[in-house]
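A single protein chain has been omitted from the complex, and every remaining protein chain is retained in its original position.
Our next item is subunit A:
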Amino acid sequence: MAEQEKGRDGLIAEIEKKITEAFEVFDRESNKTVDGREIGCIIRSLGCFPNEAEVQELLAKIEEPDGFVHLENFLRVMTEVLLDRRFQPIPEDVILHAFEALDENKCGYITKEDLVKHLTEEGERFTQEEMEDMLVVALDPETNTLHYRDYRTKLVVDETKIFPFNV
C-alpha cells in the first residue's frame, strides 16, 4: 500500500515538473504567469486534445482579472487533468470520418470553398488567420483542393517525431 502511494507521489511529482516546464516556455517575463490566451496552447502541447469550449471552461477556473494565469493555479488544475487522462487524443479513424463527412461527393477531396465554409462558419469557427494558415499547407495549389487522407497522414507523421507524452 505504501509502495503504491510512493509510486503515485513520484508520478505526481513528475507530472508537475512537466507541466511547469511547458508553462515556463510561455512565461515571457519569467514571473510565473502566462497570458491566458496561450493556455490552450500549453494544454495541447502536454498531449491533450481539448476543444475550445473545454479550454475556456478550464481557463475560467484559473484566470485572474488581468487576463493572466498563475503557475500554481495552472499546476493544480492541470495535474488533475493529466491524472484523470482527460481530453484524450482523437483516434485517426474518427478524424478520417470527420473529413469524409465534409466530403459530400465522397471523392476523396474537399474543395477550398467547402472547406472554408465549413470551418469558418460551423463548429468552433476558425479565425481568418487560422483558416489561411491551414490552407497554405493543406491545399494542393494546382487543384485548390484538400486531399484529406494525405494531409492527415502528413500531420500525424510530423507529430510522432516529437514530444510523445508518456504518463
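Everything that follows uses one rule, which is that a residue touches a chain if its C-beta (ideal position, glycine included) is under 8 Å from a C-beta of that chain, and two chains touch if they have at least 3 such contacts; residues count from 1.
By our rule, contacts and distances are computed from a predicted model.
From the set "Vacuolar ATPase assembly protein VMA22", "t-SNARE coiled-coil homology domain-containing protein", "Serine/threonine-protein phosphatase with EF-hands" or "Alpha-1,3-glucosyltransferase", the protein name that UniProt assigns to the chain left out of the figure is "Serine/threonine-protein phosphatase with EF-hands". Across the entire complex, the residue among A:Ile62, A:Leu119 or A:Leu139 in touch with the chain not shown is A:Leu119.
By the touch definition given at the top, subunit A reaches the unshown chain through residues 13-14, 17-18, 21-22, 24-26, 28-29, 31, 40-45, 48-52, 90, 94-95, 97-99, 101-102, 118-119, 122-126, 130, 133-134, 155, 158-159, 161-164, 166.
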